[in-house]
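The complex appears here without one of its protein chains, the remainder shown in place.
Labels A and B are assigned to the chains in the order they are written; within every chain, residues are numbered from 1.
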Amino acid sequence: MTITARLAFLALPLATMMAANAGHTETTLETVRERDRLICGASQGTPGFGAPDDNGYWRGLDVETCRAVAVAVLDDKDAVDFVPLSGQQRIPALQTGEIDILPRTLTWTVQRDANGIDFTTPNYYEFTGFMMPKSLGIEKVEDMAGATVCVQTGSTTEIVVNDVSAKHQLDLQPVVFDNTSAARQAFFSGRCDALITDAGALASVRASMADRPDDYVIFPATEYVDALTPAVRHGDNQWADIVRWSIQTLIAAEAFGITQGNVDEMLNSDDPRIRRFLGTDPGNGTALGLSDDFAYRIVKALGNYGEVFERNVGMGSPLKLDRGYNALFNQGGLMFPLAFQ
Amino acid sequence: MFDTLWYSRKLRVWVAQIALMGSLAALIWWIGGNTAQNLTERGIRTGLDFLSRPARFPISETILHYSPEDSFLWAFIVGLANTLWLSALTILLATVLGLALALARLSAHPMLSRLAAGYVTVFRNIPLIVQLLFFYGVATSVFPPPREAWTPLPGIYLTLRGAYAPDLFLSSSGSWLLAAIALALILTLRIAWRWPTGKALLPLPARLCAAVALWLGASIAIWHLAGRPVRLEFPELNGLNFRGGQHLSPEFCAIILGLTLYTAAFVGEVIRGGVQAVSKGQWEGGRSLGLSERQIMFRIILPQALRIIIPPMTSQYLSTVKNTTLAVAVGYPELGLVVNTVINQTGQALESILIMLGVFLTISLSVSALMNWLNARVALVER
């Protein structure tokens, strides 16, 4: 090989890289359509919210949020790959395009919103809670003095532990883990007196990991409620809109009384709002860059928010959570539909 | 050696090398450009100003004082201090255990040498992280909860939240006194040792015993006269957990035990290799001088083996420092875990990871440099 050939050999990959760099950046919608798969960040296994079942099929409230977007964009609720991510990886993974959506397990905070990700619309409202064995006889934060708390890094709960401890002068002793399952296992082995995370996740942990779920009590750590919100990366507004309105579709469908069972009848509804919603009167879908019947397809494939909730975390599931904050606004909850027009 | 093979014309060689340099620079430029573009496009915060903001997250155990009001920079330093503490302790313990292992493997005793060989085989061939997770599993499943703590000795409690022991509290005058007493011991022994043989009433061993007895009596007397400026603080079960006293967390126990047992297997092999590399003639020479096997080992072989051992031992010690990063897996807050947490809290992964890499690179390169210098010194002494 001559020197020139050798040089060319070296330069070639570089030149290709440069050329690739010059190409225009695709929008997320284009990328997802081209790939024909949606890639979702998932938790490392929180049954009810997001975990693979025995056959490796992902189930849960957050998982179905992703499936709703997949139905809207690709018309296939199974065209989703779930990538389990640890706490410290999930935000970089979203920022750098490894995943298209990060559904929940993410509290909407100003620090996060201002730093490379955009929040869409909350799909779950929750307080941060402590779980403790009933045998310790503690059922409120003020009594927790000196307790050891298992904390999983990569969450807002680290700061909650600190705030609560300072506020009530509890001298809580945190034990920090980088991995969700390690923190949970440490709690059940007795390493800690308490486990802190979102109350919904605690209910999931209690239902799925406790030997006798009734032996554990969950109580709020603060008087505040967090909005857990699927996020997308910063800077692609069209994609953020698609995700936001796909989630809104689930909530609006419940408000309109549209279910998986009656959605076909509802197509013949005379209510102009419902007609616009389901795409019988066109306009909404195309405005987003989707087909006009996207809401119909989502409800047909997954049902409305109430159905998704009941199936995954509600009374029809091992978690047995009541709707609480997540009931519709007209039933005392915080969920309300935006206007589909 | 190989340049003679390369095209003889120097110009071409230089052109090729400059091209190589250029492509490396281009690659770095390209990566930098991508990163800058990605950061701005995605609105990711950059810069190091977060370092001075309060960290607000807890760190479960620290060597240096830390409270969540401290800055992110201090959190990094606290993590680094934990890393160094872990490394130093592991290196010390593993060297002692490794030396014992090497001696056991080299001994003529059939049972002991086989036990040591078995130990080395098992611990070298299982990944460290598996061992750590196993020990952590043991630490949190074999021991009882705090209310049913095991007490092998009064004041010592073993629970699945770790081990508790009484803490020694010294007032400032107490620590001065303790230092003075230690100094007095050295002086007494020195005087007894150096006492002119002609003038001595007693033979050396008896003289030493007498000196120690004298020192002990005087110390106890002074101690009482000074009002016993030390107290023991016993751990007590208070509410949910033990309070007070010294506490070793299960995370710390698992990581220190795992790192020590693993590193000792390698250290033992390095020492054994060094000893075996010393030529057989040295043993024979020692024997012909009428030295005992033990004398030959400690006076002749080990000092020579030390020179052979230094380079591989350095790299063992350096890998120990690097291996402490595995503490992430069991939740001991060394630098890696702190970096993890900081990434979560600030989202500034780039800066945090680069800080971590920079710290480790600095440690590795400066220790290598130091050891190279030391090695050169030791080699010079060789005749």
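Basically, contacts are C-beta pairs under 8 Å (C-beta built on N, C-alpha and C of every residue); 3 or more make two chains touch, one makes a residue touch a chain.
Everything below uses one rule, namely that contacts and distances are computed from a predicted model.
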Subject >> Choices "Lipoprotein", "Amino acid ABC transporter permease", "NADH-quinone oxidoreductase subunit M" or "Cytochrome bc1 complex cytochrome b subunit" - which one is the UniProt name of the chain not shown >> reply: "Amino acid ABC transporter permease"
**OP:** Please pick, from A:Glu98, A:Asp163 or A:Asp241, the residue that touches the omitted chain in the full complex.
**Re:** A:Glu98
Subject >> chain B residues that touch the omitted chain in the full complex >> reply: 1-6, 13, 16-18, 20-21, 24, 31, 34-35, 37-39, 41, 107-112, 115, 121-122, 124-131, 133-134, 137-138, 141, 322-323, 325-326, 328-329, 336, 339, 343, 349-350, 353, 356-357, 360-361, 364-365, 368
Original post:
List the chain A residues touching the unshown chain?
Top reply: 1, 20-21, 23, 25-26, 31, 44-45, 52, 55-56, 81-86, 88-89, 92-93, 95-98, 178, 181-182, 184-185, 188-189, 208-211
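Keep this in mind: only the chains that are shown with their structure count from here on.
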**OP:** For chain A and chain B, let me know how many angstrom lie between their CA-based centres, rounded off.
**Re:** 42
Original post:
For chain B, which residues are in contact with chain A within the complex?
Top reply: 7, 12, 15-16, 19-20, 23, 26-27, 30, 33-34, 38, 41-45, 56-60, 68, 140-141, 145, 160-161, 238-241, 243, 249-251, 328-331, 333, 337, 340-341, 343-349
Subject >> chain B contact footprint on chain A (complex, rising order) >> reply: 3, 6-7, 10-11, 14, 17-18, 21, 25, 87-88, 91-92, 95-96, 111-112, 114-116, 136, 144-148, 151, 153-155, 158-159, 161-162, 165-166, 173-179, 182, 186, 189-191, 193, 233-235
